[in-house]
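Right, subunit A next:
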Amino acid sequence: MVREMAGLDEGGPLFAQVAERLAGEIADGGLAEGARVPSTNELAAFYRINPATAAKGINVLADEGLLDKRRGIGMFVAAGARATLLARRRAEFTGRYVVPLLTEATRLGIDADELIALIKETGNEREGASL
Partner candidate 1 sequence: MNTMIKVARYHLVQPVLFVMLPLAALAFVFAVNAARGGATFRGGLAVIFVLFFGMGVQRIGRWLPFGLALGATRRSFYAGTALLGVSMSLVYGLVIAGLQAIERATGGWGQSVNFFQVPSLPLNGPWYATWLTSFVGLSLMFVYGMWYGIVNRRWGMLGLLAFLAVQVLAVLAVYSLAGLGRHFASLSALEMTGVIAGLTVVCLAGGHATIRRATV
Partner candidate 2 sequence: MTPAISVTGLTRRYPDQVALDDVHLTIGTETITGLLGRNGAGKTTLLRILAGQEFPSSGSVRVLGSPPAENQNVLRRLVLVREDQVYPDFQVYPNFKVSHALRAASFCYPNWDAGLASSLLKDFGLRAGKAIKSLSRGQRSALGITIGLAARAEVTLFDEPYAGLDAVARQIFYDRLLAEYADFPRTVLLSTHLIDEAAALFENVVVIDRGRVVLDTAADGLRGMVTTVSGPVLAVDSFTQGRPVWERRGLGSQASVVMVGQVSDDDRERARSLGLDLTPLSLQQLVIRASGGSAGAGSLTMRTSA
């Protein structure tokens, strides 16, 4: 029985999952630019993992330039980090969502026009539901 780790799982390296979650928070705007990122110990306590693992996760983002280190104070979200992450997600969007969508559509015999119509229709429904 694995210890409950606030959503982390055994599917891959924990440090990578920590980095992903932080990146997600930045991209979603939960962590604003210039805001302080939780410390290694805070993350370790929250996820109930080894502080070194948490530190590694933070370093991944720092190495990518998404976090600034301010000596003695901590890690802060770098300027432009959100934009970088969103751009990255956009780039991945095509490969991760559009391609499989087209593949599946082809398999079911749905052509491009029908697909576009479906997307618009579903989009309207969602908007209607959220009003």
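Per the selection procedure, all candidates are chains of the complex that A comes from, given by their letters.
Everything that follows uses one rule, which is that a contact is a pair of C-beta atoms (placed from the backbone, for glycine too) under 8 Å apart; a residue touches a chain by one contact, two chains touch by 3 or more; residues count from 1.
All of these numbers come straight from a predicted model, not from anything done at the bench.
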item	value
Which of 1 or 2 touches subunit A - same complex, any copy	2
Residues of subunit A defined as touching candidate 2 within the complex	1-3, 5, 8-16, 40-41, 44-45, 47-53, 56, 96, 100, 103-104
